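Of the protein chains in this complex, all but one are displayed in their positions.
The block that comes next holds chain A.
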Amino acid sequence: MHTQQPGSLPDYRVDPYRLLEDDLKDVYDDIREELRRNTMEPELRTIATYYFDGQGKALRPMVAILMARAINYHMYKEKSGLLASQRQVAMIAEMIHSASLIHDDVVDQADFRRGKPSVNVLWNHKKVAMAGDFILAVASMMISRLQDDDVTITLSQVVTDLVQGEFMQLGSKETENERFAHYLTKTYRKTASLIANSIKATAMLAGADETLAEVAFQYGRNVGLAFQLVDDLLDFVDLKLGLATAPVLFACERYPELNPMIMRRFQEPGDVERAFELVHKSHGLEQTQFLARKHCIEAVRQASSLTDSPYQKGLQVVTDLVINRMK
């Protein structure tokens, strides 16, 4: 084995988590510290920091920092360290994500998350809701300290999208034709917007022009959509039905009898089993996979317009990581 020079690694050997090890290693500690500093109430500290235990994948901070470094390299070549403000955005993205998870837990009455009891099992629901508000408020203070009006506007859009996505999840009264579009919009708002806009914010902080910021945004949007499609596929395989996601929606085209089941949210006895069978008989799973791949290809296309660097390579590897969860 010869010593590998940076950049000489074959593309598939770039591990973005290793590449960014130094940038990422203190992200959770720093988030916890930031939250701790903002309250004197011990129980609020405990609940607010509960999910920042370092056990998560930190996908959002990782992708944000990866894009930040890829853009910095693209614009400034070697003279391009990670900006403190860009690292802040990575933390903020994870905080907004966790605040929304905490509120989801109360709503969905989940028992477990990330291998431990979820917040709603351990604490008073009102306090849990308040802890979510608290995290969002602290994140919002961090955003303001970046002192960039447009970055603040971009990141506040994420919060609006998340709530609107939740509202979309409440209703399923749309017609069959609208349903797929509804699903994709909901997926964008609930998952992709956070990734796309936080990535865009790191590009803006680097001083990227609109075209370059749009490349970052589109990369994030496509990765986010692919990520959620794969998630829905995996959930389907685990028989966690209830909401109409891509596999079922695709299967509907061939087996219209799924429509009434979607409308009643698979609540009648036998619905889940029958839906499962029909989706497997149709090409619902393959079509979902295909759509996820399509978004990944588009993400790679966007990334390839950036100057070649280990980070730019990393952006391509991320799409493989997303797709490989399916296997």
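Methods note: a contact is a pair of C-beta atoms (placed from the backbone, for glycine too) under 8 Å apart; a residue touches a chain by one contact, two chains touch by 3 or more; residues count from 1.
Keep this in mind: contacts and distances are computed from a predicted model.
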item: Omitted chain, identified by the protein name its UniProt record gives, among "SAC3/GANP/Nin1/mts3/eIF-3 p25 family-domain-containing protein", "Decaprenyl-diphosphate synthase subunit 2", "Trafficking protein particle complex subunit" or "Elongation factor 1-gamma"; value: "Decaprenyl-diphosphate synthase subunit 2"
item: Chain not shown: contacting residue from A:Asp22, A:Glu78 or A:Asp149; value: A:Asp149
item: Omitted-chain contact residue, chosen from A:Gln55, A:Thr160 or A:Thr307; value: A:Thr160
item: Footprint left on chain A by the chain that the document does not show; value: 38-41, 43-44, 103, 106-107, 109, 124-127, 129-131, 133-134, 136-138, 140-141, 143-149, 152-153, 155-157, 159-160, 162-164, 166-167, 170-171
